[in-house]
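For this depiction, one protein chain was excluded, whereas all remaining protein chains were kept in their positions.
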Amino acid sequence: MTLLSVDGLRKTFGGIVAVEDVSFDVDRKEIVGVIGPNGAGKSTTFRLLTGFHTPDAGRVEFAGEDVTDLSPDARARRGMIRTFQIAQELTGMPVMQNMLLAAQGHPGERALTSALGVGGTDAFEAEQRDRAEELLKLLELWELRDEYAGNLSGGQRKLLELGRSLMADPDLLLLDEPMAGVNPDLTDRLLERILDLRDQRDMTFLFVEHDIDAVMRISDTVVGMHNGAVLSMGSPAEVQSDDRMLEAYLGGEI
Amino acid sequence: MALLDLLLVVGIIAGVYSLLAIGMNIHWGDTGLLNFAHAAFFAVGAYTSAILTTPVLETGLLAERVVGFDLPVVAGIAAGTVLAAGLGFVIATTSVRLEGDYLAMVTLSSAELVRLVIHNEAWLTTGAQTLKNIPRPLESTVTTLPVSYDLFYFLLVWGLVAVTYLLFERMSSGPFGRVLHAIRENDDVALALGKDVSRFKLKSFAIGAGVAGLAGSLWAHYVYAISPVMFLPSLTFLIWTAVILGGAGSYAGAILGAVVIVVLRQVTRFIPGSVPFADQLPYIRLMFVGVVLVVVLYYRPEGLLGNAQRLQAGTSEGE
Partner (left out) sequence: MVLDPQFVWNGIVVGSIISVSALGLTLIFGILNFINIAYGDYMATGAYIAFAVNAQMGLPLVVAIAAGVGGMAAGAVLVDKVVFEHFRTSSPVTLLIVSIGVAFFIRNLIRAVWGPSGNFYDVPIEANPSLFGVRYSVEQVSIIIASLLLLAAVYVLLRRTRIGIAMRAASDDRTLTRIRGVDTERLVLYVWIAGGAIAGLGGIMLGLDAQIRPNMGFTTLIPIFAATILGGIGDPKGAVAGGFAIGILQEVSVVVIPSEYKFAVALAALIIGLLLRPDGLFGEATR
């Protein structure tokens, strides 16, 4: 069953065509890896999918609904949560607060309930703290829960961002290079976790990653991009053996 | 005794300024919004209250005010608060999407427009003249008691400051404040996590403006008479100085900053007129406020009670 359907997306910046006629579908519970050399248009595609850019053409459908004209926050509330390539943690807020912020449908986010602590705010908050604790322990950030996010290392920031997006309990998680700067041991465990979430929580993943091994290991489908367009799409093995992808990477490296 | 009376007056002014600073702190300290329209919210609170609680044509010879309602003071204060919040909401709808310093200019201009309206629509506000005879709450009752009216008003104002402080402190440390803080830090993140950023900004703006309106109402009912020159942009900048001095983000700091600024301004009033430069004293005082603002920003950007660690962590660059 299709969860996300992307049709003919196009985005230009001045003269640069960043994304050109990108179309693909993502099924529920599917894990899709997006690869491609630097500047291929991966992050731009993510921004188009999540509403941070308006496409010049094309449409995005999520869970059967046309979301092309929705704002980023409206898409997020529908269950589409993204991370940023350059971790955008809230540096002046402690790790725990970063996590709790992501909780969806928090009754305490209304001014009055927040001030008066009514409407189930405290119970909900306690529940979310427990969830955050579990995730922070998995991400080896529990000891740092009261530290300001701005004081974390680069790798820790990426992990916090991953944890925060999991706190939102999304249906579709779009991860932009989640493993960059994370140590290999932890990468392995995170990949396991992604598979678990897929199986137990029916989560769907779309992720950009330069670590080709990681992509090949957990993806059901791989999308290869180059110069803004989808060059190759299929099973990991198919894309890996596609000569055009190899050429794109080699071409990019010169 | 006379000294005590003076202290009460200074205390009442400090209480009113504290409310203004609390309102400013939810804007700037919690949400990172540059509000330069605070004087307008204060003015709307004051004038709404005054117009609602005075009868028609109660004022001087040249006055042409044809509107007045003679309602109870409580109604005036409530309406002043709500209307100021409404104005905050309206100003914010035009401009919360703007980048910080642009927002500052739009709010500053809007505030000037509000003052222009007050100045020119004499049928409603008595225009450039003073709107006089604003009733004081419970005045006849209090005079039968063994306490002075100023003491009563002092307790009233500071009671409201205390309640407001507690509410805002809770709001700021709760989930609502968390979203505001996230917007202050980085509104893309808040968006990506499904927070309706514009709406939160609007709420923040309206709430802070409402408190400024409350302060305006309390001011009007204390001073009997108000006129447009009380609501110049320099009032807004004084409150800014109070918030920065106290420590943006800290409500206790906002109150402390307001008290310090008021004391600074009022204490010099007691300097005898025979000292050199006595005539220039009011201006020298304000020059000093300017110096305080710059010096605090340089030597102690977190202010007296602000959180230095947060500021340091907050300015660290992401990779």
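In this document, chain identifiers A and B correspond to the written order of the chains, with residue numbering beginning at 1 in each.
Criterion: a residue touches a chain if its C-beta (ideal position, glycine included) is under 8 Å from a C-beta of that chain, and two chains touch if they have at least 3 such contacts.
Small disclaimer: the values here were computed from a predicted structure and weren't measured.
K.L.:
The complex has one chain that is not drawn here; which of the drawn chains does it touch?
P.N.:
B
K.L.:
Hey, which of B:98, B:142 or B:305 is the one touching the hidden chain?
P.N.:
B:98
K.L.:
Pick from B:92, B:244 or B:313: which residue touches the chain that isn't shown?
P.N.:
B:244
K.L.:
I'm checking contacts with the chain that's been left out. Which of B:20, B:34, B:180 or B:226 qualifies?
P.N.:
Of the candidates B:20, B:34, B:180 or B:226, B:34 is in touch with the missing chain.
K.L.:
For chain B, which residues reach the chain that was dropped from this view?
P.N.:
Interface with the chain not displayed, on the chain B side: 34, 94-95, 97-102, 104-106, 108-110, 112-113, 116, 119-120, 233-234, 237, 240-241, 244, 277, 280, 283-287, 289-294, 297-298, 301.
Quick note on the criterion: only the chains that are shown with their structure count from here on.
K.L.:
For the complex, which residues does chain A have touching chain B?
P.N.:
50, 52, 71-74, 76-77, 81-84, 86-93, 97, 100-104, 106, 108-111, 113-117, 121, 125, 148-151, 154, 157, 164-165, 168
K.L.:
Using the touch definition from the top, list the residues of chain B that touch chain A in their complex.
P.N.:
Per the touch definition, chain B meets chain A at residues 167-168, 170-171, 174-179, 181-182, 184-186, 188-197, 203, 207, 309-316, 318-319.
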